[in-house]
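Every protein chain except one is present and positioned as in the full complex.
Labels run A, B and C following the written order; every chain starts at residue 1.
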Amino acid sequence: MKNVVVSRLQLPLQDEIDTEIVERKGTGHPDYISDAVSEEASRQLSLYYLKEFGHVLHHNLDKTLLVGGQANPRFGGGEVLHPIYIIISGRAITEVNTEDGKVLVPVGTIVIEAAKRWLRENLPHLDTDKDVVVDYKIGRGSADLVGVFELGKTVPLANDTSVGVGYAPFSTLEKVVYNVERKLNSKETKSKIKALGEDIKVMGLRLGNKIKLTVAAAIVSSEVRDAGEYMAVKEEVKEVVEGVAREFAPNHDIEVYVNTADEPSKGIYYITVTGTSSEQGDDGMTGRGNRVNGLITPMRPMSMEAAAGKNPVSHVGKLYNVMANRIAQKVVEEVPESKEVYVELLSQIGRPITDPLVATIRVKGELTPTLEKRVKEIVDEMLDTIPQLTKEIIEGKVQLF
Amino acid sequence: MKNVVVSRLQLPLQDEIDTEIVERKGTGHPDYISDAVSEEASRQLSLYYLKEFGHVLHHNLDKTLLVGGQANPRFGGGEVLHPIYIIISGRAITEVNTEDGKVLVPVGTIVIEAAKRWLRENLPHLDTDKDVVVDYKIGRGSADLVGVFELGKTVPLANDTSVGVGYAPFSTLEKVVYNVERKLNSKETKSKIKALGEDIKVMGLRLGNKIKLTVAAAIVSSEVRDAGEYMAVKEEVKEVVEGVAREFAPNHDIEVYVNTADEPSKGIYYITVTGTSSEQGDDGMTGRGNRVNGLITPMRPMSMEAAAGKNPVSHVGKLYNVMANRIAQKVVEEVPESKEVYVELLSQIGRPITDPLVATIRVKGELTPTLEKRVKEIVDEMLDTIPQLTKEIIEGKVQLF
Amino acid sequence: MKNVVVSRLQLPLQDEIDTEIVERKGTGHPDYISDAVSEEASRQLSLYYLKEFGHVLHHNLDKTLLVGGQANPRFGGGEVLHPIYIIISGRAITEVNTEDGKVLVPVGTIVIEAAKRWLRENLPHLDTDKDVVVDYKIGRGSADLVGVFELGKTVPLANDTSVGVGYAPFSTLEKVVYNVERKLNSKETKSKIKALGEDIKVMGLRLGNKIKLTVAAAIVSSEVRDAGEYMAVKEEVKEVVEGVAREFAPNHDIEVYVNTADEPSKGIYYITVTGTSSEQGDDGMTGRGNRVNGLITPMRPMSMEAAAGKNPVSHVGKLYNVMANRIAQKVVEEVPESKEVYVELLSQIGRPITDPLVATIRVKGELTPTLEKRVKEIVDEMLDTIPQLTKEIIEGKVQLF
Partner (left out) sequence: MKNVVVSRLQLPLQDEIDTEIVERKGTGHPDYISDAVSEEASRQLSLYYLKEFGHVLHHNLDKTLLVGGQANPRFGGGEVLHPIYIIISGRAITEVNTEDGKVLVPVGTIVIEAAKRWLRENLPHLDTDKDVVVDYKIGRGSADLVGVFELGKTVPLANDTSVGVGYAPFSTLEKVVYNVERKLNSKETKSKIKALGEDIKVMGLRLGNKIKLTVAAAIVSSEVRDAGEYMAVKEEVKEVVEGVAREFAPNHDIEVYVNTADEPSKGIYYITVTGTSSEQGDDGMTGRGNRVNGLITPMRPMSMEAAAGKNPVSHVGKLYNVMANRIAQKVVEEVPESKEVYVELLSQIGRPITDPLVATIRVKGELTPTLEKRVKEIVDEMLDTIPQLTKEIIEGKVQLF
């Protein structure tokens, strides 16, 4: 049995707390881009390691810096003047000693290609050939596969003393904020509102029953001919936001604000050439945006660990944050008495990753021996699926930011 | 009157919660260095702006990336092979139009000098002339001081819709973790344990009454002649840690672990040439380490905002996090009935920074009209001191990480 | 009349000198790539300036550094491990004050796109998406077009005190060396010898009547399955070289050496993934390769000026080197008595570029007043065509390296 502590969550339900603040940074936000670039670099490198060596070798690419460029958007057009600069940093195994001799890993070309592919697929108005410079500074290391028979046969060991946290379910405001961004950045919305860029940030505030949503959404300059069209696009965005909010918070008063920093009298509008504010000076960094549940929730448990870019085999800063959220969800789903669940997983360097030093599960609701037993079983079961989680992460099926 | 909401904190006292996890990254940790470099760059630039123009002009330098170098430590010596690479990024006013014409600001030389001075003063075993490359990528902007009579006469306006959080008092574990690092990195300890480097990370776990402290402390290779001396230094460090822990947690069981990743049988010890793991591949970034109270507390409210490097005049991500903590401390000090206080300050872009959209104060203890009134008075008063806080930050008197 | 000095060339004809050494670096050589990137960047920027402002504004991009990457070629395949890094540096006008206000120039995206397009078109085995990082460091300046009525109406003024040199005709060895590389890098040869890369260097030595050609030609690893095929390719290359040599030097003994550093017994062959040695550590710089006549001729007059990347309007380091060669050719063509002609053009900062401080023309052959007069007329005429030369350079019609 794992070391699992189940206790009572001595907190009101999140929906019943007077005030709540929730934020989500969307696809084109500089911090999101940094996370995505780190993670895609790690994922493609993992796939390469797997294919060539049968195992994901050590790496850690969770330090991507995006330095904003300079652009000149104007209604109906505009151009990028100076490209966005992205530097992927970290370390990775570049030399592998196998029984057939030393094999070199094309780390540089893999991470650059991974970054550009993500940018191309997710930021359609950004020309990766000229609007962005992708560079990297990755420390090189070597690994020895000769005679390492046990590799991959045993559960990996935790690489650090670190903590992962998670909770479930989402509060009403969390559902609203998360889904507003997902809807705005969906293919469906994009096909309707062609001028809507990808850099969308949603800040939600709830005071009792009132929800106030502040949305900053980059508008693509080439798709709006003038201020009138811009204003019409903002109105369309507002309607989409209100629709999502009404769906997820049917009993709340909703106020929606879009691009409040606009000052039409001074000719200031939130237009961009590329759909991201990165084009004009906004910088970003891995690990500075959404947590693994997709949100920033200052009043809920959060880890400072960046999940993006870390190796998915043994880095608890990545695995435990995802797993803590999964465990919380599972408990909420399978144990109807649990109204809300908070989970912390603490690793100890050197222990098998499936066996944390301690897993603390706080459950809102009456704690009975039966419930406690059921929860422990779920935790046990879930922790054993970490190797499966590694696989899902490598396949790109796990949300990490 | 400001918009202040006082409510009851519906939580057990932190010391009474079963499990608690707290972390602090010390002076020489790559994330701490990144924070410090961002902040010193901002501070020196602010001082320059003040001196030359009478006002702190806009800037934001909260994106420093530290890419680890390569080193070759060995007992009794060793050397840095490839320097640490630090890149300070962000944006700043570089051109100022005054009544006497256009004035250029030496932003590049200011930030580089600021970074090197901090490194020199805080990492005595690092040679800034050769062990580190400091570069920058700072977007340039211009400001117009002509006819801006009102500048500095009115309260600055919030630059973003953002939230600052804080709480008081520290729990027992928080006190222990914080003070262990401060003690280890104090001049007093350094003069006694000459081999102790600055890269010290403290992870504290409390399970009921038991506290387990895991300390990773870089040892300076030139100051230990062999494994025996190294082990003796570890023992000295352990004693200092235990002393601090006993002082701040006299009624707890204390376990201390130092450098648990050492494997003497394989010749693996945590030795460094420079006193920081940055020398050998560990990377760092602004905003990835301690919050403004000096700690990482996954189970307490935290903001994802990096305080370091942001401009201290109007950036709520910096000011509100510090102020939320100050308010919490003030309430705890002045209102004896309040056992624990949580504070959230939410800005709205364009409002005076002294007047947040909402300030929510959650107080542990019986809420009476008198107490509520007293709390509101304190909040009002404290918020009006934000311009004074700006001054203190510029003078380097405020802890930000 | 221009200040033209005609004198007798007191030298034997080049073909009659005992020893002669001539070198040409071909398309894929790191120095050639650096020249080409500088020049394409300048050319595309010039075209943009012309289109937007009616004039080519000031710039100077003659400092491109190519840092070699790391690759892993092997017979039948291989890959780039770490990309080639290209940094374009110099300065350019980025802000233009026009009567309609300030206009910003997309210098960054123009130069990056120009570089990548050239690479794509000229190095077919190099994937510009992942095998190369193109960055730049270009100093920014501003220009004022308001009220500059005379711009473009008058002849530009020389921007420096500098010298351009040229001569004609090519010696036999020069013709051989030049044409060997051109032939090897021709579409015709490439379609026949698919494995032949672009990095081709030809060193020619003539001792009396004997010509020895040393050719280093990068072979594309994916196009040769084994050492046998590689050797067959070398043989094909050798035959092409011999064919060209026999054509241009029918009366000389010819010896041809291809890839002499190969050591089959140690498995050392000159194979590359991309067709250029830049992929594996060979660095390059603008201005370190061929002179404007396409050759390096240590025993003939040469200028140290890099022509590539300099602005084509007023930079004498570019214009005078081309013009000196053109004048020499023209004199040789039109004045049958002149067997060989050497030309030096010396600018003085501030003089119209069509009016050098002095043009010295040294003619092999009997100097008569008639000849002298004819030569002076040709020089006069040719110098006045410099503005036309500017146009040809911008159109990419002038060989510069």
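Assume contacts are C-beta pairs under 8 Å (C-beta built on N, C-alpha and C of every residue); 3 or more make two chains touch, one makes a residue touch a chain.
Quick caveat: nothing in here was measured; it's all calculated off a predicted structure.
K.L.:
Indicate each shown chain that the hidden chain touches within the full complex.
P.N.:
In the entire complex, chains touched by the missing one are B, C.
K.L.:
Among B:26, B:68 or B:83, which one is in touch with the chain left out?
P.N.:
B:83
K.L.:
Can you work out which residue in B:7, B:70 or B:97 touches the chain that's missing from view?
P.N.:
B:70
K.L.:
Among C:197, C:289 or C:312, which one is in touch with the chain left out?
P.N.:
Checking each option in C:197, C:289 or C:312, the one touching the absent chain turns out to be C:289.
K.L.:
Touch as defined at the start, partner being the missing chain; which of C:50, C:87 or C:145 qualifies?
P.N.:
C:87
K.L.:
Touching the absent chain: which residues on chain B qualify?
P.N.:
69-70, 72, 79-83, 85, 94, 104-109, 112-113, 116, 128-131, 133-135
K.L.:
List the chain C residues touching the unshown chain?
P.N.:
So the residues of chain C touching the unseen chain are 5, 7, 10-12, 17-19, 21, 23, 63, 65, 67-68, 70, 85, 87, 89-91, 137, 139, 141, 161-163, 165, 203, 205, 207, 214, 260-261, 281, 283-289, 296, 298-299, 301-304, 306, 344, 346, 349-350, 357-358, 360.
In this section, only the chains that are shown with their structure count from here on.
K.L.:
By C-alpha centroid distance to the whole-protein centroid, which chain wins?
P.N.:
Central chain is A.
K.L.:
Of all the residues in chain B, which ones touch at least 2 other chains?
P.N.:
Nothing qualifies.
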